[in-house]
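All protein chains of the complex are present and in place, except for one that has been dropped.
After this line comes subunit A, so read on.
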């Protein structure tokens, strides 16, 4: 084995405290500030147009207010010619067309429609519920798969790490009040997928080393395993971050939230696969005995060399 074993678990208490602190901050922020839910979840109407020449937002706001929409939120979207109008409630499905009409009438230059979105309130609520359910379902299925393929303590370690990642990414979205829409929810599930990938690679090595290194203490075995896999963990995170940065900077506005969520998720996920999953397994007193291959029944699944 490698001569230079990094003592990751030496700072396990600090890491645990740090993780708990981040999770707590996230939960408090989620409770106090909440998420800045996008149109997909709140319901409402959104109109995006592009003006030929940049139009002062105050003009757009006042012409909408004059037309009877004082509560319209008007912001630039990407470029200063690109204007996004959002209304908190979709009063009717025709609202989008009306807003577009007003903008076209009052504009100083040509107005071109980019998109109109209308989401009814009941749909928004359903999507929110479905989203939460999807994340819970993903966690439960993962728990079952890992406890079958590995061992229950590994499964708990992985699920705690995933929960940690999801909560912190949600916390970041809450703290910075970034738009939380359907694609971000998709990204959150992708974060679960990615972080899981990381955690499993690490767990796989921990299992292998527990069986190979009978004399070392669990902490030592975990340190050795984390050191073994560190190179791979960092390289994969780096390549994934590289493509995400490409997406973040060139993918356009509509995919920005997705790229933000995944970028945050991969940073947190990389940290958690090193410090959270293994740390939690140690808390559950994982040791060589948990992974003794049952000799009498043979070993149908695990055929590690």
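Everything below uses one rule, namely that contacts are C-beta pairs under 8 Å (C-beta built on N, C-alpha and C of every residue); 3 or more make two chains touch, one makes a residue touch a chain; residues count from 1.
One rule holds for everything that comes next: contacts and distances are computed from a predicted model.
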**Fill in**
Matching the hidden chain's UniProt record against "L-lactate dehydrogenase complex protein LldF", "histidine kinase", "Protein translocase subunit SecD" or "Pimeloyl-ACP methyl ester carboxylesterase" returns "Protein translocase subunit SecD"
**Message:** Tell me which of A:67, A:113 or A:283 is the one touching the absent chain.
**Reply:** A:113
**Item:** Of A:134, A:175, A:267 or A:283, the residue in touch with the unshown chain
**Value:** A:134
**Item:** Those residues of subunit A which, in the complete complex, touch the missing chain
**Value:** 2, 48, 50, 89, 91-94, 96-97, 112-120, 122-123, 127, 130-131, 133-134, 137-138, 141-142, 145-146, 149, 182-183, 185-186, 189-190, 192-194, 196-197, 200-201, 204-205, 228-229, 231-232, 235-236, 238-247, 250-252, 254-255, 258-259, 262, 303-305
